[in-house]
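Only a single protein chain was left out; the remaining protein chains are all shown in position.
Naming follows writing order (A and B), and every chain is counted from residue 1.
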Amino acid sequence: MSSFSLSADNPLFALYAVHATLLVFKMFLVVVLTARQRFAKKVFANPEDAKGRSAKVKLDDPDVERVRRAHLNDLENIPAFLFVSFLYVATNPNLALATTLFRAFTAARILHTFVYAVKPLPQPARGLAFFVGLGTTIYMAVQVLIHFW
Amino acid sequence: MSSFSLSADNPLFALYAVHATLLVFKMFLVVVLTARQRFAKKVFANPEDAKGRSAKVKLDDPDVERVRRAHLNDLENIPAFLFVSFLYVATNPNLALATTLFRAFTAARILHTFVYAVKPLPQPARGLAFFVGLGTTIYMAVQVLIHFW
Partner (left out) sequence: MSSFSLSADNPLFALYAVHATLLVFKMFLVVVLTARQRFAKKVFANPEDAKGRSAKVKLDDPDVERVRRAHLNDLENIPAFLFVSFLYVATNPNLALATTLFRAFTAARILHTFVYAVKPLPQPARGLAFFVGLGTTIYMAVQVLIHFW
């Protein structure tokens, strides 16, 4: 078995690199969404942030906390995917299947952020987005275990 | 020095791949534990989750928050280990020693989740599990610094 090459010549690694970067950008977008809520509602977590803005320190504003939960959910799911999918591409999977899985995960996480923190929608919108992301990661993780055990 | 090979032919990389995947599965288990507590106590974080379940929105239920702290502790320790241990295997360590360290970390984190979020035990049970995981990671991190500095 040949070693996995970490270069743009390897379409599987290029696929990983592009989607990993897009997912990091998506996570940073939540930073912008949090800031937007904090400035709109004039609610900050630290006295030094509130100072001079006629804002207040408050740790339980529902709109801010909603965005922070969306961010925490990203932290629970996106790094896990980035580790597992790196190992998955090292199993030398079919490129078309891998492309579909990376796109599905990325789309699901963008949708998750949208229905959680941009425009709250009734369930099961968020649940579906969450489970598509989780399911994709679990499928890849099982393939990694089968290949490397 | 030869380059580190990202294939199943390299027993150190296979060791990494298997344990990284098991640790991701362990983190996902906490998602199940959180859901179990939320449904058992009918306590949800979002109005759209509580709707139609005769459940309430509550952000400070002690049993739910305990599981969420276990999850956050995973996020503080498991990704750090996955980065450091990847670099550690790139230092070409002794396979038997590396195997022991990976098993110790994985067992410690499974135990940590158990005593934190499944069946709370008196200290120092959780403290010991936490420090075995932290100590393993710090040992590997020191070896990485010695090798690559």
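Here is the rule we use: a residue touches a chain if its C-beta (ideal position, glycine included) is under 8 Å from a C-beta of that chain, and two chains touch if they have at least 3 such contacts.
What you see is a predicted model, and the numbers here were worked out from it, not measured in a lab.
Novice: Could you pull out which residues of chain B are in touch with the chain that's been left out?
Specialist: Contacting residues on chain B, toward the hidden partner: 1-4, 6, 60, 65-66, 69, 72, 75-76, 79-80, 83-84, 87, 90-91, 120-123, 126, 134, 137-138, 141, 144-145, 147-149.
Novice: What is the set of chain A residues that contact the non-displayed chain in the whole complex?
Specialist: 3, 5-10, 13-14, 17-18, 20-22, 24-25, 27-28, 31, 45-46, 48-49, 51, 59, 71-72, 75, 79, 82
Simple rule for what comes next: only the chains that are shown with their structure count from here on.
Novice: Taking each chain's centre as its mean C-alpha position, how far apart are chain A and chain B in Å?
Specialist: A distance of 18 Å separates the two centres.
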